[in-house]
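Heads up, the thing below is written out as structure tokens.
The other protein chains are all here in position, but one chain of the complex has been omitted.
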Amino acid sequence: MQEATRAITLESLLAEVARLKAEGWRFVTLTASELDAERLELLYHFDRELRLQHLRAAVAKTAEVPSISPVFFAAALVENEVQDLFGLRFTGLLLDFRGRLYLEEESPMPPFCRRGREAEAPRGGGGSEAPGGESCATR
Amino acid sequence: MFELAPVILRNLLRGPATRRYPLVTREPFPRARGEIENEISRCTLCGLCARRCPARCLEVEPQSGRWRWDPFVCVYCGVCVETCPAHSLRQKETGRRPATSRETVLLQGEPRRRGGGARPAPPPDAPARERP
Partner (left out) sequence: MRHTVIPFGPQHPVLPEPIHLQLTIREERVIEARPALGFVHRGLERLVESRDIAQMVQVVERVCGICSMIHAHCFCMGVEALLGIEAPPRAQVLRVMWSELHRVQSHLLWLGLFADCLGFESLFMQFWRIRERILDLSEATAGNRVIVSVNVIGGVRRDPDDAQLAWMSAEIDRIEEDLRRLEPATLDDPTVRRRTVGKGVLSRAQAWELGAVGPTARASGIAEDIRLTKYAAYGRLYFEPVVETDGDSHARLRVRFREALASLDLVRRAIRLLPAGEVRLKLKEPPAPHGETVVRVEQPRGELVYYLKGSGEKRLDRVRIRTPTFANLPALLVMLPGVSLSDVPVVTLSIDPCISCTER
């Protein structure tokens, strides 16, 4: 996967994506994952003739990312999902649910960001080596 | 317009495709995934089944000797049966029967001593299983 990945910046995102569309690449999906307490990593995946290409960008959680839905309408749905689950704001979305695609008002926000959650349980539960395991205590 | 007619005529001669359950039941297929049962006298309460369970439906307390299984949380994947080193867990071929209340299965075994004893040999009729 590494050979087909290129790192880009937010400023060059729209230009890169427009170029890929002109070359005949199909938009597959967008993956967001958490890098640390302040940053997310966005990975855009494209496909042409069964080969994949990826664009990687690291963004701050508070950044406003330009939406690529004017170029690829299909991206509108997945960008809404990232908005809901990671709390990242996209500007210029053609179809904007404003954080209500999956979540309700009382949902914990943002659900998929681990660091920065209040009262976070330490990462070390089930699968520990002590006999009996944690499955006794936390069911 | 009568494209389905040959199929309909065949079905009239073949009889119904359904069986009158629960009056008529089907024999389960061999090694179909059904209820979990534990032979508590063989169980060493090591807790490996509870740690491997993806649904977290097992609770094992070695100090008190209690083994608890919740049949309503269990997904009947059979990973616990494959992992059990004492060969005390088995999976039946018939599933959990419908119930009117949510009950868990609680078995009382020998509280685990420090140091443990020799592991019992598998019973002669234990099915041959793939080891992880």
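Note that the chains take the letters A and B in the order they are written out, and that residue 1 is the start of every chain.
Note that contacts are C-beta pairs under 8 Å (C-beta built on N, C-alpha and C of every residue); 3 or more make two chains touch, one makes a residue touch a chain.
Everything numeric in this text was worked out from a predicted model, so none of it was measured.
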Among the options A:59, A:76 or A:93, the absent chain makes contact with A:76
Omitted-chain footprint on chain A covers residues 1, 26-29, 31-34, 43, 45, 50, 52, 54, 72-74, 76-78, 85, 95, 100-104, 111-112, 114, 123, 125-127
Omitted-chain footprint on chain B covers residues 1, 3-4, 6-8, 17, 29-33, 52-55, 75-79, 82, 130-132
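In this section, only the chains that are shown with their structure count from here on.
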Taking each chain's mean CA coordinate, chain A and chain B are separated, in whole Å, by 39
